[in-house]
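Missing here: one protein chain of the complex. Every other protein chain is in place.
Presenting chain A:
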Amino acid sequence: MSGFTISRRTMLAGSAALLASTAMPTIGWAQTPKKGGRLVVAADSEPRNLNPAIVASNGVFFISSKVVETLAEASFDGKDGLQPRLALSWEGAADGLSVTFKLRDGVKWHDGKPFTSADVAFSALQIWKPLQNLGRTVFKDLAAVDTPDELTAVFKFAKPTPFQLIRNALPALSSVVPKHVYETGKIEENPANNAPVGTGPFKFAEYKAGQYYRLQKNTDYWGKDEPWLDEIVYQVLPDRTSAAAALEAEEIQLAAFSAVPLADLDRISKVPGLKVITKGYEGLTYQLVVEINHRRKELADLKVRQAIAHAIDKDFVVKTVFLGYAATATGPVPKNDPQFYTADVPTYAFDVAKANALLDEAGYKKGPDGKRFSLKLLPAPYFNETKQFGDYLRQALAAIGIDAELVNNDSPAHIKAVYTDHAFDLAVGPPVFRGDPAISTTILVQSGIPDGVPFSNQGGYKNEDLDALIAKASETLDTAARTELYKEFQKKVAADLPLINVAEWSFISVARDTVGKIANNPRWAVSNWADTYLAG
């Protein structure tokens, strides 16, 4: 592919350069790969804890995944969608009680000490299981990690745990940190949380609060001839418009995670030397969801929920709110998931007449003012798109006689209102699909979750059938059977609408076309960038 484009590049050079500058930016590939150089990247926030073993979130991975590595990384073409990192192979026992990892030989920590199975055991038992936001759920039954030799780690589970789940969790949940750095003192207060030590292609060099993070090439990296870059600098740019300006002014070479607002992409894509890349986030899909408070009498009625689903024009949302950079959703698993997605679920075509009929049927007739009832609608403030969809939803509901009052909060206030106080009727949320429904998806509809747990079912929805299905899937070891159960799960959710899935989207990168090897895995922005280069 790149060989072809390089020759095309050469061919087009010269007289056709002008044409190329307008036609090629989106498909432009970097020229001759070169070693060295400093890649300057826009960062829109400064995570307060940079230890990815404790905080498994994209904001932390964006910086730390270059320093601290996981056992395996996501891959477009690898077996089970994985490629080896610190682990070379992984195998689950038939009884679901153990998983054996064979580790990479000759790996050194940034301080020169050797990486061994003891580090994996320590990270898993002392950090992932008790402290990590996601690991506390996935590794809850992890009882011990045996280390028969320095390069073998055997995870022992107290209860049968599906190997498929563990496998799918590896890219995000298995960051390994050095035991010798963390074994003394409180793990949460360890200074290495702010200056991580790992095995990755880059060493953490410095952090200037409010200004930048600097990572430096790890000359002892295990990957042959890697990394290509000498340095990665994350320049903190809190204002979203400044990322686009910085790209144009050539002060930065890459803005990932949609740091350039969607509305600017069209213009930016026409700037010579810049390319817009929509790939490389397949493993980080966000879902646009209408969360429903089932404590409201009207919303507890399936017909009302169906009516709301029919009132939403998903294609319009994708076209207008996301400017086409999204896909319509059918259910709780995104379409781009290679393992679990099924299209065979009840769907709700955009049909205002039908929605009105359903509401009439449910007994909520229009009053003299054309209104059936009023609702409080809380759009999550984390993304422009969730706020804009809130505006759209208000109008869509007005068309079927539901009067929605928009309540706009900032992030902490929204979290408290929805997940602790339940002071909402409808909310717009962006949950993340993390490669396996058991990691952070089933929790959105399952009952019995204590108050205050964010991004979970706090709408008072309870469906014993669905709960039983989720429980069964969580202990089904056979991959095919487990996948089948999650397909059933999607059907049930789409039929009963505990929440309404509207769209699925991911992020967009904008880079100078000198930056090479972008987006070559489904979690590229949060992977290790060992092969990323700056063309000469």
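Side notes on the structure shown:
In the analysis below, a contact is a pair of C-beta atoms (placed from the backbone, for glycine too) under 8 Å apart; a residue touches a chain by one contact, two chains touch by 3 or more; residues count from 1.
What we mean here is this: contacts and distances are computed from a predicted model.
The UniProt record for the undisplayed chain lists the protein name "ABC transporter permease", from the options "ABC transporter permease", "Peptidase M16", "Cytochrome c, mono-and diheme variants" or "Nitrate reductase". Across the entire complex, the residue among A:G106, A:G210 or A:G370 in touch with the chain not shown is A:G210. Considering A:V40, A:L82, A:V177 or A:L466, the position touching the chain not shown turns out to be A:V40 (whole complex). The chain not shown here is touched by just one of A:Q126, A:N384 or A:N409, and that residue is A:N409. Set against the missing chain, the residues A:S440, A:N463 or A:T514 yield one that touches it, A:S440. Note on the undisplayed chain: of the listed residues A:A118, A:L134, A:V352 or A:A398, the one touching it is A:L134. Between the chain not shown and the residues A:A143, A:A158 or A:V453, the one that touches is A:V453.
Residues touching the missing chain, restricted to chain A, are 38, 40, 45, 47-49, 55-57, 59, 131, 133-134, 136-137, 188-189, 193-194, 206, 208-212, 214, 231, 233, 235-239, 241-242, 245-246, 248-249, 251, 382, 409-417, 420-421, 440, 450, 452-455 (touch as defined at the top).
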